[in-house]
Structures are given as structure tokens and as C-alpha cells.
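Quick one: this structure, given as C-alpha cells, is what I'll be asking you about.
After this line comes chain A, so read on.
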Amino acid sequence: MPAEHSHEHTAGAHRHPVDFDPTAAGPDPFSAERRADRPLRIGIGGPVGSGKTALTAALCRTLGAETELAVVTNDIYTTEDADFLRRAAVLDTSRIEAVQTGACPHTAIRDDITANLDAVERLQRAHPGLELVLVESGGDNLTAVFSRGLADAQIFVVDVAGGDKVPRKGGPGVTTADLLVINKVDLAERVGADMSVMCADAHRMRGDLPVITQSLTDDPSAGDTANWVRHRLAEWSRSDEPVV
Partner candidate 1 sequence: MRSRARLVVEADERRSVVRELRSHAPLTLFPRRRREEPSGAVVVHLVGSATSPLGGDDLELDVHVGPGARLLLRGTAATLALPGHRPGGSRGSVRIEVADGGTVEYLPEPTVVTSRAEHEAELAVRMGEHARLCCREVLVLGRSGERPGRLRSRLELERAGTALLRNGFDTADSRLRDSHAYLGGARVLATEAVVWDRDPAECSGDGWALMPLAGGGALSTVLAGDVVTAGSALARAREAHPCGTELSPVAG
Partner candidate 2 sequence: MTERQHPPPSGPASSLAVLALADARLPGGGHAHSGGLEEAVHRGTVTGPHELREFLRGRLHGAGRQAAVFAAAAAHAAARKAPRRCWSELDTEYDARVPSPAQRAASRSQGRGTARAGRTAWPSPALRELMSVTDSPHHPLVVGVLVGASSLAGPKDAAAVVAYLSLSGPASAAVRLLGLDPFAANAAVAAFEADTERLARAAARTAGLPAAELPSTGAPALDLLAQAHRKHHEEEVRLFAS
């Protein structure tokens, strides 16, 4: 499925129609310092069950051969995500770090990113050539976004089974994430979700920010999302922004 960039209908001064609060009204202007000596960090967030872990696994499979990558997972340790990734054999165990979030997944990716930064730093020490770290959030609600101090770019994953009203509800995840992925589109008909409504709402809420619709059943490689990540990586390595 093609990436549905929405540049064509948002030329000029676009305003988000729903403005929850000043910090939610667009990409954070105070983005993280870029450092040539560290990998690109991409956050993957979204509500429970939207397919964050499956997307992470797919990205590991697709990009693992061409990119030095590692994963930090914020879900409940030892049971779900980390084990899922290990069992799926998409990534060497030493490239997966799980953090404890003190039963507050959004705190660990947004308000106090200490545990996640520690995990990223452990991975960097263990794998000096690391180019990309995927930070997967614990399942949370629509208001959960990654701190720009943790994620250089973030993907917000929603799924059609969660209802076609989700993009319209907005929230900082939907409105400000660098990429919105609408997942499990193969289920749309069965759950009675109207894809055209979902996509239109998503673009209306997000302005020029990109939206990708995908089905990992139809494309287990998550090709479009992987391409988006490749572009981000290329930008990151070309970046001539000041190095601290």
C-alpha cells in the first residue's frame, strides 16, 4: 500500500483544526540535539494491541540485514514484547533491552526518560557501530507521545480494529507523530471500519505529516514504513546540524 503523503492539499499555512494544547500543535520546535556519534532513535508508540510489536519485528526483519539496529521495549518485561522479538528470532538477544516503567508506560517515554536513555546507552556500549535504535512504548492511550529528548522521530501506530473514529479523536500521538501508521487494514471490512473516513480524518488532523496504511498480513516486511525509516536514516547520517 502506498504512503499517503498529504502535501498536495495542505500547501501554504496549514493549521491543525484541533488544538489540544500548545505543545500538541505540531512537531516540537525544540528537537533533540543531533550527535554524529550516536544512532538515530525512532519511537514506536500507540494504543494497546495496535500492532507496535509486530511492526517492530517486521522492521527488524526488513532492515536488520542492511542496518546495525537494536530495540528498547517498554512493555511488561520478560513476558511479552522482548520475548516475542527473541522468539521471532528477528534480533539477537543482546540487541534487545527491556525497561521497567513502574506501571506508567507514558512516564517512561515522555516525562522521565531516564530508564530508556540508560537502555539506549547500554546498547550503544555493547554495539559500537549501532545506527538505529527502535524504542517501542508500552501500550498506552492516545495522549502518549515520546519526548524529543528520547526519540529523534516517532511513529504512532493505530489500527482499524480500534474503530475508524480514532484519527478524528486526535490527541498528540495522532496529530504530532512524524509518521502515523494505520495498521491491520486487511481487517477493515470485517470490523466495519471505513478506510476513506479514517484516512481523510488522519490527514485533516495531521496537516502535511505523512500517513501510511498497512497490513502486515499482506506485506510482512512493512515495506512502506521501512522505506520511511530508511529516509530518516539517510537524513540522519547526512545531518550537518551542530554536533555536541
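The candidates came about this way: all candidates are chains of the complex that A comes from, given by their letters.
Before moving on, here are some points about what is shown:
By definition in this document, a contact is a pair of C-beta atoms (placed from the backbone, for glycine too) under 8 Å apart; a residue touches a chain by one contact, two chains touch by 3 or more; residues count from 1.
Here the structure is a predicted model, which means the values were calculated and not measured.
Between chain A and the candidates 1 or 2, touch in this complex occurs only with 2. Residue ranges of chain A in contact with candidate 2, taken from their complex: 76-79, 99-104, 107-108, 111-115, 117-118.
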